[in-house]
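Scroll down for the structure; my scribbles are underneath it.
All protein chains of the complex are present and in place, except for one that has been dropped.
Then we have chain A:
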Amino acid sequence: MATPPGADDDDYNEVPLQHKRPFGSGLHRKAIAFVPATGDTKSLTAVPAAEAKRPQQSVSDLYRSMVLPHDNIKTHSSLGAPDERIMCEICKLPLDSLAAEHPTARRHETSLAHQLCLPHSHPPSAIDRSRMGLSYLSAHGWDPDARKGLGAAQQGIQFPVKTKPKDDKLGIGLQLPKNLPAPKPKAKLLDAGKVRKLVKEEKRKAERIRQQLYGGKDLEKYLGLGAVR
């Protein structure tokens, strides 16, 4: 392509990991100051943001209600009746208007509960779109990105069956420990040529080590050139 080499590196963040902002923190900075709708509408979408503490509290309430005797619950659910609260559409947890008073507090959208409830979008399939087979299948109503198989109800498997080749005789269910001692190398039969080669190789290695140890410049200067060789 026309882009210079390295241009696509922009996709990768050069910011070191420890300085990376947590996911969703962009919402903080670019918050749009919404104005509540006039009138008494309890429209849910009109509420810009909410505090994250509330849902957390109510989750803890739920836990308490399961664990502790019943009279303890009310002491903690500090807010009024549930119908007064505004619920988030996505995560079905109550929002709180107090958020406006705590601009530094985490907004509801950034809370873990909310993020988890967001519909997840999958990356598109990696299939080469120019393939003839794909054009046939999509002409008959198969969508490569829909994560569906073939069949009357598109219930088929999505990916081909995989197996790995087995080239040992290990029985089923045997897991070899990872740090197994390496099998002993078999004794090799050597002829004269091979021995000669081995000796040569060994000599070369020894020479290199000696060079590394004694071949330093200052050492040479100190001992004289002939000392090392």
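The rule is simple: a residue touches a chain if its C-beta (ideal position, glycine included) is under 8 Å from a C-beta of that chain, and two chains touch if they have at least 3 such contacts; residues count from 1.
Just so we're on the same page, contacts and distances are computed from a predicted model.
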item: The complex's invisible chain, by UniProt name, from "RNA helicase", "tRNA-splicing endonuclease subunit Sen2", "SUMO-activating enzyme subunit 1" or "Signal peptidase complex subunit 1"; value: "RNA helicase"
item: Selected from A:P16, A:G173 or A:G193 as touching the chain missing from the view; value: A:G173
item: Selected from A:G141, A:P177 or A:G193 as touching the chain missing from the view; value: A:G141
item: Those residues of chain A which, in the complete complex, touch the missing chain; value: 127, 131-137, 139-142, 144, 149-152, 154-163, 165-167, 169-175
